[in-house]
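Complex shown without one protein chain; remaining protein chains in place.
Then we have chain A:
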Amino acid sequence: MALMSPQPNDELLSSLDNLFGDKAYSDLTVTCRGDEYKVHKAIICPRSPFFASACNGPFQEARTGIIDLPDDDPQAVKLMIRYFYYLDYPQQPEAQDKGPGTPNKVSTKTNFPMPAMAAGAKKSGPKKKVGYSPQPNLTVHARVYALAEKYDIKGLKTLSLGKFEIEADLHWDSDDFMCAVEEVYTSTVDEDRGMRDAVVEAVYNNAGVLEKESMQNLVKRLPLCFDLMMRFRGWL
């Protein structure tokens, strides 16, 4: 990529890049089972009513400046925090041993492919490693999605859904897909159609997956059964 004089948008994004994990201006700590993130209310609160209320109310969190999320998936939380600063999260999360709470400064170019590049990778097949993991991350996306729904971060919902749809098309017959289906149908309320529709669409388009026993079990147990029926009938 050629070096260009900085555009206003790039300037903002690079300043967010600098802020990420920077203790200097941090006024809020988010913890999750041992992970600790130094974050900024100004960046997080406007995008999530949950964080806004936690910081602005008369509750303990506002007093201590620490929000603990003991019940949430650490990996999803990590990606959520990433998202706040980068408007994206990596397809393939870094290994745990890099150390929580001290996220590396990494170039967005290598680790955070833009959606357009991801789409390009899809065309050229999964074998090519264009910043794209051959391994599916469907479960991860489903969990990020559920977390975004819980804390009402609309942009993150859209983002994770988009990633899920792309990968589901490629990895519908993976074990990860099976896990993800279960996750989707148990982690959000029934009224939330986003991920559910993506799953139904993937199964409908790749009906062969229904031959797998693991899939059949899922269909038996989950309301997916009803959704699929409607889809095959053309009503959904």
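Assume a contact is a pair of C-beta atoms (placed from the backbone, for glycine too) under 8 Å apart; a residue touches a chain by one contact, two chains touch by 3 or more; residues count from 1.
Keep this in mind: contacts and distances are computed from a predicted model.
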From "Cullin", "Cytoplasmic tRNA 2-thiolation protein 1", "Ribosome biogenesis regulatory protein" or "Exoribonuclease phosphorolytic domain-containing protein", the UniProt protein name for the chain not displayed is "Cullin"
Out of A:179, A:198 or A:219, point to the residue that touches the absent chain in the complete complex.
-> A:179
Identified contact with the non-displayed chain, of A:54, A:81, A:148 or A:198 = A:54
Out of A:152, A:169 or A:197, the sole contact with the unshown chain comes from A:152
List the residues of chain A that touch the chain left out of this view.
-> 49-50, 53-54, 57-63, 67-71, 73, 75, 90, 92-95, 110-111, 133, 135, 137, 139-140, 150, 152, 175-176, 179, 182-183, 186-187, 189-191
